[in-house]
Each structure stands twice: as C-alpha cells, then as structure tokens.
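Only one protein chain is missing from this complex, and each of the others stays in its spot.
Labels run A and B following the written order; every chain starts at residue 1.
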Amino acid sequence: MNPVVAADGLAHAYAAARALDGLSFAVPAGELYGLVGADGAGKTTALRILAGLIVPQRGTARVAGLDPADAGSGVRESLGYMPQRYSLYGDLSVAENLRFFARLFCLSRAVYAERSARLLAITRLERFAERPAQQLSGGMYKKLALACALLHRPRVLLLDEPTNGVDPVSRLDLWQLLYEFVAEGMAVVVSTPYMDEAERCHRVGLVHHGRLLLEGEPQTLVAAFPESVLRVVGAAERAEAVLERAGADVVAVAPLGGALRVVVRRDAVAALAAALAAEGAGVETLRPSFEDLFLVRAAAGASPGEAAA
Amino acid sequence: MSAPGRLRRFAIRTGAVAAKEATHAVRDPRTLYLALGMPVVLLVIFGFGISFDVEDVPIAVVDQDRTPDSRALERSLTTGHEFVVAARPDDPAEVDRLFRERTVSAALVVPRGFAREWAAGRRAPVQLLVDGSDGVGAQSVLGNASAALRAEGRRRLAAETGGAAAPLAAEVRLLFNPALRSAVFFVPGLIAYILYIVGVLLTALTIAREQERGNLEQLFATPVGRLEVMLGKLLPYLALGLLQALLVLAFGMAVFEMPLRGSLGVLGLGTLLFLAGALAQGLFISSVAGSQQVATQAGALSSLLPGVLLSGFVFPVENMPLLLRALASVFPARYYVDLLRGVMLRGNGFDALWGDFLGLGVFCLAAVALATLGFRRRLA
Partner (left out) sequence: MTRAGLGAVVRKELRQIGRDRRLLPMLIFAPLVQLMVFGHAVSFDIDNVDVAVCDLDDSAASRTLARRLVADGTFQPVGPLPDCTRPEQALLDGRADVAVLFPAGLERDLAAGRPVEVQVLVDGTNPTIGRFASVAAQAFLDARAAELQRERLAGLRSAQGFERPVPTLTVQSRLFYNPRMQSAIFMVPGVAAMLLLLITTVGTAMGIARERELGTLEQVMVTPLRPAELILGKVAPFVLVGLLDVVVALVVSSWMFDVPIRGSLLVVFAGTLLYLLSTVGLGLFISTVSSSQQQAFMVGFFVMMPAILLSGFMTPVENMPDWLQPIAWVNPVRYYVEVLRGALLKAAGFRDLGLQFGALAAFGTTILAASIVRFRKRLA
C-alpha cells in the first residue's frame, strides 16, 4: 500500500482543550476512508491539518507525499477540501462561486466550462446556476461546496462532515458521488459523527479523545464484535434494575427510541434475557452494528494501542 | 493544456479575487451608494460648517463711564460685522454669569473716568474679557477685538496731531487666498480627511468579515497566495476610491471655487498613491483584527485621529512636539494635504512636492507589505 494521505502521530492542543493526541492513519489512492467519532473527538482538527490550515504541534502530515502546510510546493493543486462551516460566498451565485475557484486554480476557460458543466450535471445543480449560494438548501449547498472542491481534479479529497444538515435523499446522492470519484482513483477522507454512515466507507478509523481507537473495514469489525445486542422494551424501571444488578455482564446501554439498546457479554446473554422477560420486559436480539462497537469502545475508555490493522 | 507561467498564474488569481470583490460591492448597492455619496455630502457639510471666520459674535458692554468717548470705543467694535452687543450689564461681575449661560462670548468694560484720564493725557485703560473655554473662537475674538481697539487708539492719537498721515504704515498683501476664506484652506484638508477615512473603512472589514463568516477556510485550501488576496482586494476598491476622489475634487472645485493651479497629472498620481496607502492600511487592520468589531475600532482610531489632527488639516504639524511630528510623518494624510494645497493653491509641481510623493509611496508600499505579512494563511 502506497498512501496518498498519511497522518503520523498528529498532536495539537488549543488554548482551552487538547484536540489531537497522537493520531495516525494512512489512505491509499482509490479508497474511501471514514474518520468516525463524536463531536469534539478531533476530526475537524485532523482534516484541517491535512488541508494545511493548521500546523500540528507534533507529528507529520503528508498529502501526495508533500507537506500540506507548504503552500509553495504545489500540494494544494492535488488537494480538495470541503469545510464543515459554510465557507462559500453567499452573495455570489452557484456559477460565480465555481468560476472563482476555477480561476484560483488557473483552469483555462475551456477546461472550466467542461468541468463545471459536468459537475453541475452530476450534482443536479444546473437549474440553480444563477441562484445565490446563501439561498440554497443545506443539501444543495454541500453539493456546490463539493463541486468547488473538485473542479481542479484533486488526487485527495477531504470532506468535513459533508452530510451534516443534509436531507436523507441528498445524503444518498452525496455518497453515490463519492463512490464514483473513488472508483476513478481518488483518495477520499470523510469525517462523520453518524455511526450508520461509517458502514458506507471502505475503511474507518474510530476517533476518540484525539486518537484512533480502532481501525479497519466496517463489516470485518462488526463481524468480529464479540458481544450480543438486545433490544429491551417496556417495564422501564424494573428492567433497569435488572441491568444494574447484572454488573459487568452489561457492557453498554443506550436509549433506542422508546426502548433500550443493551450490549451484553455473549456468555451472559441467555440468563439476562430470561431475567428481563421475568420482569415483564420484551426482549429481542439485534444484529450488532457499528454503533455498538463505538459504544463499547468509548465506554471502555481510550486505552491506547488498541488500533487493529 | 500547458500550465500557465508563474507571473500569469499570479495575474489570474489576483484577477479572480478582484472580480469577486467587485461583485460583492455591486451586490451591496447600499454600501456602494454610501461609499460614493458620503464623501460628497460630508465635503459640503464640512466645507460650509467648519469655519474659523467669526461674525456677529455676541458681546456684553459694561459702560461705566457713559461719555461720548466711551460710546466711541463701543462703536469701534460694532461698526464691522464682527461683534453685536447682546447685553449691557451695569456690573462687570455679571459677565461671568453671561459666559456661563453662553449669552455672550466677550465683554468690553470701560471703567468710570475713562474720558477724564484720556483728556488729562494719562493712561486710559479699558478691559476686554473673553470666554476662553471655546478655543478657536476665543483666539479670533481676542485678536479681532484688540485689533479694533488699537485702531481706535491710533485714530484718536492721529486726531490729536491734527490728522497727519502715519509716519510708518504697512501695506499688507495676502497671496494665494487673498480673501482669507476658510474654505480655500480647509477644502484640501477635508478632501484628504474624507478620502482617508472612507478608504480605510472600505477595506477594514473585508478580511475580518471573511474570517467571521468562515470564507477563509475554503479559500486557504486553494493555491491562492497572500499577496494575491491583498492585491485582489485592493484593486476594485482603488477604482472605487478614484471615482470618489474625482467626485469630491470636482465638487470642491465647483462648490467652493477651489482653483487647480498645478498639473492634473501630479494631482492624479498623488491621489492614486494616497488612496492605495489608505486602502492597504484598512487591509492591514482587517488582517490582524480577527473580528469586525475590533477592525471597526482600530480602523476608526487609526484614520480619524491622524486624519484630523496629524494631517495639518486644522492644526499645523510644525507646531507640534517632536514625538507627534514623528508620528504625523508616518501617516499619509499629512503628505496628501500638503500635496493638495501645493498643487491646487500654489501650483507646485514634482520639484516642490517630491517629499510628499516619497512619503506617500513609502507608506503605500509598507502598508501593502505589512498587510500581506500580517495576513496569516492559517486558521487559529
């Protein structure tokens, strides 16, 4: 594997808090890599370092083999970045925003015309080309920001929570687009707080308190999950008392709609299910998901050195 | 597709930023109208409103002598348009109250026995009291009143000698501004002051705003360089500034009958340098301020003060203490005021004004350099 994106021992602290604490990962060409973690885990800082917007206090970042903070090296030509904040010019139209970024990358008129037409087509923004960016819906805005980041055909695309504030249909669109780019050989790094989205990535890295807890292909990771998952409905207080008594056998509990999602040690699941049923609660076995994995790992605390290859 | 050369890439990116900045300006017509209309309106208001010419100043006359001689003294003050008698208290102690209520600005006190003293060939004293709380006014009132009284003294003495001509007389000729109109003096200063402040204001918020709105995050991930951003932001506002300058100068000449005795080329080049410097100062403030609120305060402070005080617009720089003179020579307003007066009133050319051009040029370059260096291409 020859990585196009490489983060090695990144550490960075702001005045108020530590954001990264030795984060390392690498992404080869043609891979869609997901940085997954709760808000404040350090995802945005990691992406900003890779985009050259922050110089890390420790560790090194490489994009296409170059230091992203070194503007003179031409690294920015191989890098596309889409920030989480609204960063386009709201009073400029869709077409004007695209043209502005095309010119910053010094694309010729012909190249700009061809690429923007294609990008507007695949993002289905053609009809809105003349609309000011501030009047776009959340999903359309993100697609425009994506188009602006793609105009110069970067080898590496960094997306900070691209689906945040986007409706489910547009979300699917966005992922579909990303798969197309990856198929063409682009390396894509996506950050997201949504565990269900993690399963859409080729590989994911679970970020917690500024370091990687776990890394691997989502399906493999979930398949290797050693515990069982139960859905417990009804008899709320008594069910909770049972779970309380079970002690270490219950690994994690999270609310799930009106019910509880309970991660239980596999050898204790039968006994616990029976106890819960005896109290009158409905019990159902669920297929483990990525979210369970995260819950367990985060609950276990950020013990270092757990990142599996 | 061949990659464009270094210089060409620089030009393309600078042009892109400039075009974007111009679009912002055009999309916000209210700001645009304000930027173009404000200088003209301010010039007219200030041009007429700021005046050191004092007329019809209300005075009090305390005539304790009540003789034809004392009345002649009073007449010597009121024959011109300078003074109007607004109160006639009997007691000089009343004058303090009149000053406090702002009824009068000065008072003439003719003590009892004035005519007797004069007739006896002794010293005949009169008192002139002036409200000194109002700086400029007090100075003019004092000067005018004592000049009028001195003239009266001379007239009386001449009458004693049988009306012979004065043995020694001054023939005073005023050059460049014979009517001593305040406007002729102020308008160049006002033009500099207004263009300076509006220039700094135009750019002071541009970078801080992009910072606040998050625009810089996506911009910084592109290959655009700091100097490209700075020049790109400078150019459209320079065009706007020149339009402003043209309007203001045209108005100044039309409304206040300002002459233009020197060359248009000298005026144009000086204006260009001055505007570029003011705009770059705004950019510098914007790039280090971090927020629009700080940029506002810093922009206001750094243009208002040097514009009014350290430019020679009202108060001559030469009379200031050394430290302030040094401070004044940092800011471009002083050079531009000097240049405008030189080229408009005196008809000076490059030979007399090279010092001003040097000052303007150095400031302009330094401001662009500082703005570029102060603009950190990083997020905090």
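Methods note: contacts are C-beta pairs under 8 Å (C-beta built on N, C-alpha and C of every residue); 3 or more make two chains touch, one makes a residue touch a chain.
Computed from a prediction, not measured in an experiment: that's the story for all the values here.
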(request) Going by the touch rule at the top, give the shown chains the omitted chain contacts. (result) B
(request) For the chain that's not shown, point to the residue among B:G137, B:G268 or B:G374 touching it. (result) B:G137
(request) Based on the whole complex, identify which of B:T31, B:S263 or B:S329 touches the chain you can't see. (result) B:T31
(message) Among B:F99, B:Y237 or B:F363, exactly one should touch the missing chain; which is it?
(response) B:F99
(message) Among B:G153, B:G268 or B:G374, which one touches the chain that has been omitted from the display?
(response) B:G153
(message) Even though one chain is hidden, which residues of chain B still touch it in the full complex?
(response) 28, 30-31, 34-35, 38, 41-42, 45-46, 48-57, 95-97, 99-102, 117-140, 142-143, 145-147, 149-150, 152-154, 156-158, 160-161, 164-178, 180-182, 184-185, 197, 201, 205, 209, 212, 289-294, 296-298, 300-301, 305, 308-310, 314-316, 318-321, 323-324, 327, 341, 345-346, 348, 352
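Methods note: only the chains that are shown with their structure count from here on.
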(request) Starting from the mean Cα coordinates of chain A and chain B, work out the distance between those two points in Å. (result) 59
(message) Under the definition above, what is the set of chain B residues touching chain A in their complex?
(response) 1, 3-4, 8-9, 12-13, 15-17, 19-20, 23-24, 27-28, 213-225, 377-379
(message) For a test of understanding, state which residues of chain A touch chain B in their complex under the given definition.
(response) 48, 51-55, 69, 71, 74, 76-77, 79-83, 85-92, 96, 100-101, 103-106, 108, 111, 145, 148-149
